[in-house]
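Got a structure for you, written out below as structure tokens; questions coming shortly.
So, subunit A:
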Amino acid sequence: MTPNLHLWLIPVLPLIGAAINGLFGKRFSRQTVSAVALGFSGAALLLALWMAAQFASLTLPHVELLATWIRAGDFQVDFAFYLDQLSLVMLLVVTGVGFLIHIYSVGYMWEEGGFYRFFAYLNLFMFFMLTLVLASNYLLMFIGWEGVGLASYLLIGFWFTKDSAASAGKKAFIVNRIGDFGFLIALFLMIKHFGSLNFEQVFQSVSSMPAETAGAGLLTAIGLLLMLGAAGKSAQLPLYVWLPDAMEGPTPVSALIHAATMVTAGVYMVARSHVVFDRAPQALMVVAIVGTLTALFAATIGVCQTDIKKVLAYSTISQLGYMFMACGVAAYSAGIFHLMTHAFFKGLLFLAAGSVIHAVGGEQDMRRMGGLRRHIPWTFWTMTAATFAIAGFPPFAGFFSKDAILFRAYSSPYGSWVYWLIGVFTAFLTSFYMFRLWFLTFFGEYRGEMAAGEHVHLASGSRVAAAAPHEHVHTGIHESPKIMLIPLVILAVLSVCGGWVGSERFHKFLSPALHSGVTAYSPEQVAAATPAPEPKEQGGSETLLTGISVLAAASGLFLAWLLYQRRPQLPQEIAQAMGSFYEAVVHKYYVDEIYAAVFVKPLIDGSTRILWHGIDRDVIDATLNNSAEGAREVSDAMRHMQSGNLRSYAGWIAAGAALVIGYMIWMGTR
Partner candidate 1 sequence: MLHLIVFSAFGLICVAGAVNLLVQRHPINSALSLVVVMGSLAVEYLLLGAEFVAAVQVIVYAGAIMVLFVFVIMLLNAGEEERTKGSRVAMLFGIPGVLIGSVLVAWVLLEHSVTDSVAVGALPGPPKVIGWLLFHDFLLPFEVTSVLVLIAIMGAVVLASHPESKQPDKREG
Partner candidate 2 sequence: MSLGEFILVSIVKIVIALGVLLTAVAYTVWLERKVVGHIQNRWGPTRVGPFGLLQPLADGVKFIFKEDLIPPHVYKPLYIAAPMIALIFALTSISVIPIGNWITVFGIRTPLEIVDVNIGLLIVLGITSLGVYGVALAGWSSNSKYSLLGGLRASAQMVSYEISLGLSLIGVLILAGSFSLRDIVDAQGGTFWGFIPRWNIFQGQFVAFFIYLMAAYAETNRIPFDLPEAETELVAGYHTEYSAMKFAMFFMAEYANMITVACLATLLFLGGWHGPHRFGPPIVQAILPVFWFVAKIFAFLFLYIWVRGTLPRFRYDQLMAFGWKFLLPLAIANLVITALIVALRA
């Protein structure tokens, strides 16, 4: 008997917070609202920590059945929660980072209208995210999956009076639908072929199947469809377009949802489904290719962005690409490791960026910043830690995880030097654009219009009119309040130390979940499945590869220093030299425009012409209208029968009776 951990409490606690704040928050003071929100998410964190403490004594995977949800014949879906090493890591990341960002948000959102609404959404997001992480079957996971999408939509569109925020929310929602479509079909395939959606049963069924060596079979189809879902949620090619726009939401939201937790759900899902992917090499390859290309692609765009949050958004996409690259070479633990460290440093980056934006009064364009390191030292130092972490300098957290991925990309049986090469180049780009951001923001001279000095909070009514989404317009650059700085510091510490666990130990910890008995694929099978890779030399090459990646990071730092610190006019010249390519990169390769022309416009036109005018107006509405019209006309004709004259009624009855009698006699005497 394993102890009952009451896993359901972890998701439900934030839900209670969301319900309280959502239903009654309007009448609460800001203190009460934040107390409720922090209390319940903090309780979830404490519970998660307590569980982690108990973890050693559990038999894994630990499944807790709450209730039966659907039962139809042999098919059954339960409200059940599933705890193993993988979900524990996710649990801790989500509750931990989530709680920290809750704290940060109290300070960040203090001046905003809809304070209670924000925290209700945030807690709701926590509920769905934890459901996703703890679900014991794909359907419950899907509920969480959709729920975080909903929360994301609500929070991106938090300033819904702003048109760009509202349409960014819609865009996120719609693009995610495409991915969900793939996810759903994958679920249907599972129901059809395995008769269950429970992780354990599905994996049991799958592991009894041989690896698909050639051609596209069932598992490849499921894997590709799951990848489609993951690509939607985790902003991979070609469905990444929503994430940059999602930066319209408040910065803590960007940090929590669009950097640290929700967007990594795709990675988590792929890792969770590793049993399927292990037996579908083609699908796995697609994952790797998509991840690699996304990493490179987003990084190039990030180089030219000037909006501080957009840079971070593309950086997030790029880093997610890394994670998928790791998953794609069957190095799930490396992917999850990077997921964790990324949650720390990217959350920190966003929060620090928020702090910067806060400091300069809502300005997001890096070209109008500069020299802020003297004004906001705490933000500067934490940001520095995060930047070094993401760039992959040892001993910061990012170094360990990125190094693990790059090494696995090269050495894994599924890996290839191509992945590695692109990965290293991307690491160089990452380092470059991050230090570009760093230099532009904190060094040089201040280029904004704002004068240092007293700051005055304007009335909240001016928010809508304000150009920036933030209402607090300050008259001077200033450091953020303590409540915002504390999470920054904690995350900075984690960004520095988070990687010291080491990828090997992390791999060992996760291996029961990722390579447990069910998943085990024998080397023979792998050898048969993937003919290409020869055994690679391990020991010596690892240090070599590590060195190369560190070198790439350092060269990125150098280049950024050169261009933005030493010779600030140089980028302009390079841009002119690059000409149309630069233009394309600045315009994000015109992807949004292409999508608009290829998908959105035909869809809208087709919907207008065929669905709206053709089907809805001319068929459905016309059917209704015509039948109503017809009924009216028939009634109008029949109305005269209802004369109210008793004898007329009797006449009808007599005529009808004669008909009936005639019919009966005809039938009877035939």
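Candidate entries met the following condition: all candidates are chains of the complex that A comes from, given by their letters.
Couple of notes before you dig in:
Please note the rule applied: a residue touches a chain if its C-beta (ideal position, glycine included) is under 8 Å from a C-beta of that chain, and two chains touch if they have at least 3 such contacts; residues count from 1.
Worth saying up front: this structure is predicted, and the values here are computed from it rather than measured.
Checking the candidates 1 or 2 against subunit A in this complex, the single touching one is 1.
For subunit A in complex with candidate 1, the touching residues are 641, 643, 645, 647-648, 650-659, 661-662, 665, 668-669.
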